[in-house]
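Here it is, the structure, as structure tokens.
Note that this is a trimmed complex: some chains were dropped, and none of the rest were shifted.
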């Protein structure tokens, strides 16, 4: 078993199925060693969940879990990009986290820590990335959070 | 005539003039094979149009057409980046679509499909890209949509 798969098992995590979007785009593209992963939204039973503004309809803790789920989807796509072997992911380079926010909400960093923490739990130092966290007016189907990433293959 | 120019003609499309911004930035930069294209907003008769929140002042269909116009501007700049030959655009790697949205609007994907669909109509499989679509509080001059892209040259 690969080192990262073993770490996933240790953390009790299962990667979601890496499904393709039903539109003219793809979950990821690769240029040289660089993998660009599409923005991921959290899902439950196939539906986008949680939805709503963080700080109002959705708590910071719920949104943080949702951001973690987004990172899990990113990792699922990264596995496909790496030919099925997560040990060939050399580095998480950049993460952008969009948080569905009311204008008065300013704790986007805590929410996106859900994604960042998982990257580091799985990849260690190689999981540390450049990051931006911003609060947006809305997201697809009202999703509470959306996370995209750029990774480097070995 | 180049293959992609022929395809543009088939689709009845003319690329807009690739004008430079009147500020300290440029329409695109190139690093190796990678082209970073600045965020494009839709224009009509030289003015930013349509403006307003999608789902309120602007319909999804109007915004989708606007996103298509943004992609047309991206392609115009990509042609310049490729030394005038669109056949040297190897791949659309990533598209980020910002939709001027009310908090209750959640159909950013349909809007940004206007940009994604054009990329695939023109470039075929090479037009399929990683994508994020988000809803933002506002955009330059109230534009309904803004689209940026990263492309790969051959």
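As written, the chains take the letters A and B, and residue 1 is the first residue of each chain.
Heads up, the rule we're going with is that contacts are C-beta pairs under 8 Å (C-beta built on N, C-alpha and C of every residue); 3 or more make two chains touch, one makes a residue touch a chain.
Fair warning: this is a prediction, and the values are worked out from it, not measured in the lab.
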item	value
Homomeric complex, total chain copies (2 given)	3
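Definition applied: only the chains that are shown with their structure count from here on.
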item	value
Centre distance in Å when subunit A and subunit B are each reduced to the mean of their C-alpha atoms	25
Residue ranges of subunit B touching subunit A (in the complex, touch as defined)	33-34, 91-95, 101-109, 113, 116-117, 119-120, 127-137, 150, 152
Parts of subunit A lying in touch with subunit B, wherever the complex brings them together	21, 23-29, 31-32, 36-39, 51, 53, 96, 98, 102-103, 136-143, 146, 148
